[in-house]
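All protein chains of the complex are present and in place, except for one that has been dropped.
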Amino acid sequence: MSEKIGVYVCHCGTNIAGTVDVKGVAEWAAEHLKHRGVVIGRDYKFMCSSLGQELVENDIKELGLTRVIVAACSPHLHEKTFRTACERAGLNPYLCEMVSIREQVSWVHTDKVAATEKSKAAISGGVERVIHNEPLEPIQVPIHADTLVVGGGIAGIQAALEIADAGYHVCLVEREPSIGGHMAQFDKTFPTLDCAACILTPKMVEVGAHPNITLLTWSEVEKVDGFVGNFKATIRKKASYVNTDSCTGCGICWEKCPKKVVDDVFEAGMGIRKAIYRPFAQAVPKYPVMDVENCTYFKNSKCKACQLFCPTEPNSINFEQKDEILEVQAGNIILATGYDLFDATRIPQYGYGKLPNVFTSLEFERMCNAAGPTEGKIVLRDMKTAPKSVVVVHCVGSRDENYNKYCSSICCMQSLKFAHLVMERTGAEVYNCYIDIRTPSKDYEEFYKRVLEEGGHFIRGKVAEITDAARIPEEEGKLIVQVEDTLIGKQRRIPVDMVILSAGLEPRHDAKEVGKLFGIACGASGWYTERHPKLDPVATMTDGVYIAGCVQGPKDIPASVVQGAAAAARVLGKIQQGVISLEPIRASINKDQCSGCRICNGLCPFNAIAYIEDDNVSDINPALCQGCGTCVAACPAGAISGTGFSNEQIIAQIDGLLLRNLEPAGV
Amino acid sequence: MSNELSFSNEIANVMYATHGNPIKDCLQCGTCSGTCPAVEFMDHTPRAIIGLINAGYRDEVLASNTFWSCASCYHCTVRCPAGIDIADMMYALKRYSMWKGQHQEGLIGPVFAQSFVKMIVDSGRSFEPLLAPTYIFKHGPRGLVQEAQTATGLMLKGRLPLLPKKIKGLKKFQNMVRRIIPIGEPS
Amino acid sequence: MKQYAYYPGCSLESLATSYNLSTLEVAQTLGVDLKEIKDWNCCGATAYFPVDELLAHTLVARNLALAEKDGLSDFVAPCSACYKNAYFTNAYLKKDPDLAEHINYALEADNLHVNGTMKVRHLIEVFIEDVGLDEIEKKITHPLKGLRVAPYYGCQLLRPRKDQENVENPQFFESLLSALGAEPVDYPSKTRCCGGSLIITNRKAALDMVHILLQDAVNRKADVIATTCPMCNVNLEVYQGQVNREFGTQFAIPVMYFTQLMGVALGIKPEKLGIGKELVSGEPVLAFAY
Partner (left out) sequence: MSEQFEPTIIGFTCNWCSYRAADLAGTSRMKYAPNVRLIRMMCSGRLDPTFVLRALSSGADGVMITGCHPGECHYIEQNYKALRRFLLLRRVLAGLGIEPERVKLVWASAAEGARFASETTAFVEEIRKLGPLNWGKTDDRQQTMDDVESSVVNRPSSEMEVPA
């Protein structure tokens, strides 16, 4: 046996020593694993202390240790500590392994004998494993200084501006004709009631004019290749049939366009636009796009009014324009693709879509907006009558096993805002039907108080149903909201003119596919999974891909802005490093053994395995590989090995754990 | 921790087939009570009953007419955002209160349930006229007159048979029942 | 031709004989072979669960076991309460081996064994899904043109089933009525409870619930209410008189089984469908077809 292994058993004060005979374990290892190369077994009060670390370092230097086992707490706590100590003493850090005898032994067992025996087995397993460890070097990857930001809502805008202002180039891709996202649709923002457009428009303009930002609207990412530091995105820039070189955004084309279309996106179905349109006046960029599905010319080759009246020279309308495919290089990617509004028709008992005066939150936002379809007047679906009484329904589609289990986080404040706006603009009676009022942010509770003082009514109860079937004369011609007022324990029927459904937020309908494109995963509720929910909320499991805003979970504007900025800071940090080191836990293919069967190719969720036609073998890109090892387990030829988790290591560890490595009795 | 079963767990245990329904998951939102078509006739709303159960107010719950007023329409069950099978819980409360022999006085529900069960065990089928005495008595003279009018009407239309039907394999059927509840020895 | 295990249920032998008659007539006309389960027993309706849950499931399981013994695959009930009981006992049997064991121990005394392999169907489902609306439409000889029908789903036909199904605003009954040439009425309480067995145990509550249903149907100018369950039918029809006395109303709206309406549209003679046995005359309905 050529390896010299040192085994260190930590007392962790009494945390371990209280349940495990640490001294006995260390001695046992030195004696019974001697034939496996263990040259020293020590126990120490606190291995993670500097003195404990020195113990290891000195032994490496003096005894010439080639492998180190530290039996202590979980490797998630101190693996780095001990590996760094080994490195200081000149030993490759990956030749050090930790064995958990605290979280997995002393803290969870009470029987001292059993705990001691389990510790021995664990160390035995660790020793067998570490024999097969190989010295490894971190993988070095250069970082391309450009960043791709996907999604031009407030989170994406914030991220793009932070990075661009720091002097680096950003490509911002947006699916719609303009950036601005949902925030551009709102009228007022809680709790300060600033006008959304007033605070958003300057930022949008800044994006449009920024020398470091390439803005690609009406565009979608179709494919992402590469890996952290070196992504290559394929982007489809959809034909807008407008030549942006000559277009001035004067608006004559949409004025003259004869085809009216209900605007389901920006106006939430409340208003109309033309077949050639700019979604709203402050849109960035200012150029219109053509809606091919509704354009008269594209339907029956007649009309061309837009082209006819276009005043620019040369004419800016180009019916021959084609989609463009662009390739963009980027070192990092920020995904800020936002949310979809919960579809209220999924709750038939609320009557949305059937009872005209039931509105969704987004419809109501448009109605309040001075630039919206009613010019800011709050009216019933007849577009003229002001309501005398309104119910705001909270938790529509949220906190409900039948729809979404999670709290959508913004609806309480949004509903309070609605209540305020209704009272302010119509003087109507407003009832908020809620389960709990949640206002946990700065100045939010104060806003709630304000709405209470203004005379808003609050009924604690989730609305059961909304109907137009009157039972008594007072209910005739009204919407009747049936709800238990749980604070008085009575079922109430509240006749009102208008109902606003505070619909929850949902992951984008295509979040799963988009996530796949970027190699990131959705959690159980469909939002993208962050690397750590508390300590790493904007990074993802895929290096170089970050998330910001509602893609990560429901959040309001301040929180989205914070995340946009946070993601930008993370990206800037990476760019400044120039080069990043990646953990060398990777799979690799032995080309001589590979039969080219390609089973592994489809198994990799990160597209790290490619088939090389010429050699008839598959190959793994180490920078894309995340080291999960699925391909290693699947390779029928045994041609793939997993660095750090090889077959040899695991099988040796199994034998060690089962104590098959001990010398047979009597020998 | 006390070894005694909480009242909430006791009730959950009586919900055998639906397996430990999450009565404890109730968020007191009131969807059930807002939905319930019979809530006006209940002394506590369904939500309040769940609250009382979770708070361990056994006597108050058993004295309530809420679960005897449940029509088993399951509207609360399908709407409950916490996934509680509330209608089934109402059945569980009925069972529990009958086992304990503790329920509000003057209710027809328990008497009806018992006579209904007795009838099925005796004949294997249900037969409306046999039910009449138990509830007509409870309704008082006015109820009796109304019931008699209705019954006569139905009789004339050939909708009330004069003799109860019995299933053929009644003995074996009763043996089957006997394997689950004691109903006395076969005569 | 596919054969179905037919479980009429107790009501269809007494209060709801017309439902049974019309079911059998319509099934025959549409080529649906209903084979009545031999010596079935009462399923316990809603009155048995308050006493003993296990026994309630056993009573239902006996009928399922009898049907399984006949080697048929579909168990069909025309009564919504019977249907709901059979549907859930059957489902629980499949997913809960302990429950199945208990029940089978009891069934053994009757030389029976249940596996939970049946597909439990409501009669209306069989007509709509297996026969198909197109096929029904083809056989209509007396379309119910202009007849405004309020489809009353009631509770247990839909609930507590909810897996991905629209239990709040279903449409299949409406489609069937349209296929018959009738005009389905959109009214808000089509899935609202009629009070069910409360009519016996809490008369006041039940009458109140029936009152609301009748009111809604009449407000929306329905000529007739169509039902899929004997219990609903009795509550809405037989107790209409008591509702009128209680609330001072003057309802006289016919309430008919959907099979009776189908029968009329298929040209079957009213007597054969049990029309004439109701306390609120169904005569006005016939005027639309003949």
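So that you can tell them apart, the chains are marked A, B and C in the order they are listed, and the count of residues begins at 1 in each.
Operating definition for what follows: contacts are C-beta pairs under 8 Å (C-beta built on N, C-alpha and C of every residue); 3 or more make two chains touch, one makes a residue touch a chain.
For clarity, every value in this text was computed on a predicted model and none was experimentally measured.
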Within the entire complex, the undisplayed chain is in contact with A
Among listed residues A:V261, A:L355, A:M423 or A:C522, the absent chain is touched only by A:C522
Taking the entire complex into account, which one of A:G6, A:G41 or A:G125 touches the absent chain? A:G125
Taking the entire complex into account, which one of A:A469, A:C597 or A:A610 touches the absent chain? A:C597
Touching the absent chain: which residues on chain A qualify? 74-76, 100, 102-105, 107-111, 114-115, 117-118, 121-122, 125, 516, 519-524, 529, 541, 585, 597, 599, 601-603, 605-606, 626-630, 632-634, 636, 642, 645, 647, 650-651, 653-655, 657-658, 660
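The rule is short, and it goes like this: only the chains that are shown with their structure count from here on.
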Of the chain pairs A-B and A-C, which one is connected by the greater count of C-beta contacts? A-B
Could you tell me the distance, in whole angstrom, between the mean C-alpha positions of chain B and chain C? 21
From the C-alpha centre of chain A to that of chain C, how far is it in Å? 49
Multi-chain contact residues (two or more partners), chain B: 40, 78
In chain A, the residues touching two or more other chains are 349, 402
Would you pull the chain A residues touching chain B in the complex into a rising list? 349, 395, 399-402, 435-436, 460-465, 482-486, 489-491
The answer for chain B against chain C in the complex is residues 14-19, 37-38, 40-41, 68-69, 71-75, 77-78, 85, 87-88, 91-92, 94-95, 98, 107-110, 112-114, 116-117, 120, 124-128, 131, 135, 139, 143, 146, 149-150, 153-154, 157-161, 165, 167-169, 172-173, 175-181
Would you pull the chain C residues touching chain B in the complex into a rising list? 10, 13-18, 39-42, 44-55, 57-59, 62, 88-89, 92, 96, 99, 102, 105-112, 155-156, 159-160, 162, 167-168, 191-193, 195-198, 200-206, 208-209, 212, 238-239, 241-242, 245, 276-279
